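Have a look at the structure that comes next, please.
One protein chain is absent from this view; the other protein chains keep their places.
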Amino acid sequence: MDHLLTLLIAIPIAGLLPLALFFRDPRAVKQVAIVTTFIELVVSLVMLAQFHVGEAGFQLVESAAWLPTLGIRYELGVDGISVLLIPMTTLLTFISVLYSSGGAIKERVGEFMAAFLLLEVGMVGVFMALDLFLFYVFFELMLVPMYLIIGIWGGPRRVYATLKFVLFTLAGSLLMLVGIIAVYIQSGDVGDRTLSLPELLARSARFSGDFQFWVFLAFAMAFAIKMPMVPFHTWLPDAHVEAPTAGSIVLAGVLLKAGGYGFLRFALPLFPIGTQAWLPILILLSVVAILYGAVVSVVQKDLKKLVAYSSVAHMGFVTLGIFVLNQQGAVGAVLQMLNHGFVTGALFLFVGIQYEKTHRRQIADLGGLANSWPLYTAFFGVFVLASLGLPGLSGFVGEFLVLLGTFKFNPATGPGGLFWGPLAAIGVILAAVYLLWMFQRVMFGTLREAYRALPDLSPLEVACAVPLLVLTVLLGVFPQPAIAIIEPSVRRILAIATDASQVVLK
Amino acid sequence: LFFALFALGIIGAGACVVLLRRITAQALLMALTFACMAGMFLLLGAETIALFQVLIYVGAITILILFGVMFTKQDDRGYGLFFQEQTPWAGAFIVAIAVPVIFLAFSFKDAITPSAKGGDLIPLAASLFTDYAFPFEVASVLLLAALVGAIVLVKRDEP
Amino acid sequence: MSLADLVTVLPEVVVTATALLVLLADAILDRRIARYWLPLLVILGLVAAIFTGPITVASHIAFGGFVVVDTFTAFFRVLFCILAIFTVVVAPEYLERRAIPAGEFYATVLFSTVGAMTIVLASDLITVFVGLELMTIPVYVLAGMARRDRFSNEAALKYFLLGAFSPAMLLYGFAWLYGLAGTTTFAGIAAAVAAGGLTNGATLVALALVTVGLAFKAAVVPFHQWTPDAYDGAPTPATAFMSVAPKAAAFAAILRIMIETLGPLGVDWSAVFAILAAITMTGGNIVALVQGNVKRMLAYSSIAHTGYILAGVAAYQAGASASAAVLFYVFAYGIMNLGAFACLIYLDLDGTRGATLEELNGFGRRQPAGALAFAVFLISLTGIPPTIGFVAKVFILQPVLDAGLVWLAVVIALNAVLAAFYYLRVVVHMYMYDVEANAPRLLRSNLLSAGLGIAGLAVVVIGIVPDAIYQWALQAAAPFIR
Amino acid sequence: MTVPLGAFIAVSAALFFIGAAGVLVRRNAVVILMCVELMLNASNLALVAFARRAGQLGAGNPLDQRGSVFVVFVFVIAAAEVAVGLAIILAAYRNRPTVNVDEIHEMRG
Partner (left out) sequence: MIQNVWLIPAFPLAAFLVNALFGRRWLKRWTGPVAATAIAASALVAIGVFLEVRAGAASTIVPLYTFISVADFHVDVAALVDPLSSAMLLVVTIVSLLVHVYSIGYMAHDHGFWRFFTWLPLFVFAMLILVLGDNYLVMFVGWEGVGLCSYLLIGFWFERPEPAGAAKKAFIMNRIGDWGFTIGMITTFLVFGSMNFVDVFERVAKDPPAQGVLSLICLTFFLGATGKSAQLPLYSWLPDAMEGPTPVSALIHAATMVTAGVYLVARSTPLFDAAGPVLAVVGGVGALTAIFAATIALVQFDIKRVMAYSTVSQLGYMFLALGVGAPIAAMFHLITHAFFKALLFLGSGSVIHGVGNVQDMRQMGGLKSKMPITYWTMVIAGGALAALPPLAGFWSKDEILGSAFKNGYPLLWTVGVFTGGLTAFYVTRAIWLTFHGQPRDHHLFEHAHESPRVMTVPLLILAAGSVLVGFIGFPPDHGFIHAFLGPSVEAAHAGAAVEHGTDWAEFLTLAAISTAIGIGGILIGLTMYARGRPDPAAVARAAGPVYGVLVNKYYVDELYDRRFVDLAKAFAGAAWAFDIHIIDGLVNRLGWAIKLTGSGLRRAQTGIVGNYALSIVAGLLLVMVVYGGYATGWLGR
């Protein structure tokens, strides 16, 4: 089938219809949502199966005129990077919906599921869009549903958190919009104006240095806020703390990836000169994020906040890997994105489960849970270990490759890999510190009477966790298949991004 | 000579309208201004316009205003209240703009020969009903609309 | 004046006729019947007007060159009719609640529409001025139509006094233009300007006066202050109408006069417009930010939108895309802003003033359909895809950047963030807070819901496939390419 | 005897700004209305003067129609405005017996 990607976008929208039909009946709504997201998951796997491993370029491309007067196209396609991120997205969405249908969401189920399906459209679309305009549309499309999900089903300070989330993201993305239009206009200097990525890359001419400098900044702002990179990260803890479990899972698992993905997909290949210009600052910020995020995580009192700050650190590895501009780094970054998607998603899932049972999230109020919840402890433990980068679990491979790339990083001026590498590696130690300390305080020690009666994981919750667990282990033990998919595309992007032979306009 | 007279009349009366405090007097002075304006038009050889001027302004509008004055109780309170607090500012701005503008006004050099030689009625009417037919119609609609509006606004609520 | 001439202005004739018919019908028909038939009649008339006028035509002169019907005219004719229809659709229940004479209301709306249409027909200063007045005077009336309501009175009074003051300036500016060019037709003036005879101080005076006069009509900061009070106090349907139609007309006039007529002076005025645009959008947003009353907040936000549109005007050197952007934005703004105001009609409060944020709490539960529509309009006003508001912003940004006004583009972007704050806050109150005890009663109105539903749908659909409209706007902008 | 066009324009300008000043400084709605009328008249004067000038330059009729026609329309508009204006003032006066505009500021901020 040659419209697979469009299908991926269409399925959730189609799911809205029956949803609207049974709007008032929670059970039916849940079933509809689960079925829809499951079909979506299956289709995305089909897409993965259809993908030809080893080819660098875009595959399953669909292209049609959208705004012919402006030469803007509806252009979809996947390459080695997105073809893995999309199934991750669909899986996490499915799990979120599955978990939420288990009673985590009690009121306005219809609205919730609708928001989630819309959200899925945006998330899937972001990873497939090849036209900058289309990409932006999907990028923003993720915003509103998440805004509602946090704002309606969130915690006590949800309104503050959700507004903060939206304003931060908008501030960045609107600047990016200006940048996109600037690109559109500049592209007119050779041939017709266009925003289609393949088209832009195909044109041998490059934008002028100054132009790249500023436009890259515009793009970088959007992605850096989305990632989030220090110092634009402060929306993340609030958003996560207030968001409902499912929201946190998807927010951490997928939305943050949009930033890293955007860097790789658009910022690097389109603005090599700009990249070079901003490289030092971005590397610095990445390393700062790794250390800073970890350090701040150590003293967090709220479980979700801790995981949130740890995400900051983890995403620091992603940006670091991207901007050392070598294959190990970039591949590591992508792997780290996948890993973070599964692991942090899982961590939020388990924090959520724990909260559902105990109604406490302050680490101080917990303790000794391992005594009554062996299953929970086992799962949670594995994900914690994966998150602190234990070899044999998914966290390690990505971080290791990023570090390797960092060591290889050897700029003409300024500190090189042998300076950044060890610094970044300290982050790995710190990860062990805050995660294990948290684990000790929450799971170990004597169990409180109040929690003695609480049940262990329910079958549903196990069902949600198992796929993530399996993937975490597989990615950790057999990363090569994934790498084989990712590497060619990464190589291609880096080739473009580091190719100086391009003609520079003006 | 006439010009000076009329100009004096216009400006003087206008100023009084702004400055005086007895409202009826103001209305009458406004009428005077209009009258002088008509004179000006005569000087410029636009009898018809002058005629309209007398009819519409000196006649209709002044009457309307006077009605307005009658209908609304006028409180003649202290001078301080009678001008707005912002008067100094207003004066400053107005002067700042007026001076250069009036100065620039003199940049129109051509001389005008005041003559009573008129007869602009026919061409005026003609153009009004041929070339300007459309705006004319629109204007009539405008009057209608104004009529309706006025009625709607002032009529008492029907039981 | 021949029959052919009349045919060219058939839509205007039709609308006028409808107005008279309505007055007549209102006079003779029985209240209860009138209730249903008047709106229907008006809508039929407007639809007829849309179809009696050509949608797209090559430039076509009539009335001895004093009326020009071109693609631009056609675009705005349709737009004005649509807006009028929308207004009439949302109004009835409200008018009834407020005991506002429906017939006169509709008629006045129609008169104002005719005025607006006249403006886009005009080919010389006189017609434009008459048109402007014909458009505005009825709007004063609309504002004051809730006779018993002090706020309505106040709104009307303020609007009238200022609305009489600033056109005097406009008129005086016209007078000088006439004096300078020796003619009142756009073509003539343009020719004179092109001849380059107009670089002396007197021109600047005229230019300034004209600018101010038009800026006032479009509610540009610092000539905007009438807007909040007028919008706030006027009966809500009237507000909905006056917040869009006159503004659209004002921009039509601005395009005609500033670009088509005074274009060659551009270097002078485009810079001023750019500055005004920045001030306007920023000022409007910042003040809107601190409003507690949604109606008033929307009033300020409409000022901010003026700023965005003005940016498009300022970028007119980018060519057709600029004018097209203005047209498209005006179109988009018309639908979403009218819709947003109309959504307030649901809330049945005493007095004409709008609901406060608190009164909107839990609106999402009490009136799901209306709330959804409102949310769509708000999101569109914010400029988040996939809505018409988003594409409109994109279309504006493109010429702005094309004209090299990067700073203005950035200002627009940042302003959009500010706007997001207060627009989304409304959504927050509708969906994220629970209903309060003293929440106002809700008006039940299928007609209103239907109208809003269609508008909301349009906002989204056009937001996804805007190409047709944009192309139309491009054609409409054709007259301004030079 | 001839009078320079500038003089006429100057007079009109003067009147115009007198009117404007009136609008700014007076508190009585009716008076403000009068001042607006003054401003309109100022425009009229300018228009006619210009028309005359144009007429002199152009052949034929000594008075250019455009200007005079414009003036006529201004008359019409002025009349309409006054009518509606007074209506509004009266309507307002019913609910709030004052014509002092700066006492009418319930809506602000």
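To keep things simple, chains are lettered A, B, C and D as they appear, and every chain counts its residues starting from 1.
Please note the rule applied: contacts are C-beta pairs under 8 Å (C-beta built on N, C-alpha and C of every residue); 3 or more make two chains touch, one makes a residue touch a chain.
Everything numeric here is computed off the predicted structure, so don't read it as measured data.
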Check the whole complex and report which displayed chains the hidden chain contacts. A, B, C, D
Consider the whole complex, including the chain that is not shown, and state which of C:228, C:246, C:399 or C:466 touches that chain. C:228
Out of D:20, D:54 or D:78, point to the residue that touches the absent chain in the complete complex. D:20
Among C:82, C:95, C:141 or C:169, single out the residue that touches the unshown chain. C:169
Could you tell me which of C:80, C:129 or C:269 touches the chain that is not displayed? C:269
Have a look at C:205, C:242, C:258 or C:344 and name the one touching the chain we're not showing. C:205
Please identify, in ascending order, the residues of subunit D that touch the omitted chain? 20, 23-25, 27, 32, 101-102, 104-109
Pick out the residues on subunit B that sit against the missing chain. 84, 86, 89-90, 93-94, 96-97, 100
Residues on subunit A facing the left-out chain by the touch rule are 164, 230-231, 233-234, 292, 295-296, 298-300, 326-328, 331-332, 368, 370-371, 374, 378, 385, 390-392, 396-397, 400-401, 403-404, 407-408, 418, 421-422, 425-426, 428-429, 432-433, 436-437, 440, 443-447, 478-480, 483, 487, 491
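Please note the rule applied: only the chains that are shown with their structure count from here on.
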Approximately how many whole Å separate the CA-defined centres of subunit B and subunit C? 30
Centre to centre, by mean C-alpha position, how many angstrom separate subunit A and subunit C? 42
Two or more other chains touching the same residue: where does that happen in subunit D? 9, 12, 19-20, 29, 33, 49, 51, 53, 57, 69, 73, 77, 80-81, 84, 88-89, 91
Among the residues of subunit B, which are close enough to touch at least two other chains? 101, 105, 107-108, 131-132, 135, 139, 142, 145-146, 149, 151, 153
Can you check the complex and tell me which residues of subunit A touch subunit C? 66-70, 133, 136-137, 140-141, 143-144, 147-148, 151-152, 158-159, 162-163, 166-167, 170-171, 174-175, 177-178, 181-182, 184-185
Please give the residue numbers of subunit D that touch subunit B in the complex, ascending. 1-15, 17-22, 24-31, 33-35, 37-38, 41, 44-45, 48-49, 51-53, 56-57, 61-63, 65, 68-69, 71-73, 75-84, 86-91, 93, 97-100, 102
Residues of subunit B that touch subunit C when the two form their complex: 100-101, 104-105, 107-108, 129-135, 138-139, 141-142, 144-146, 148-149, 151-153, 157
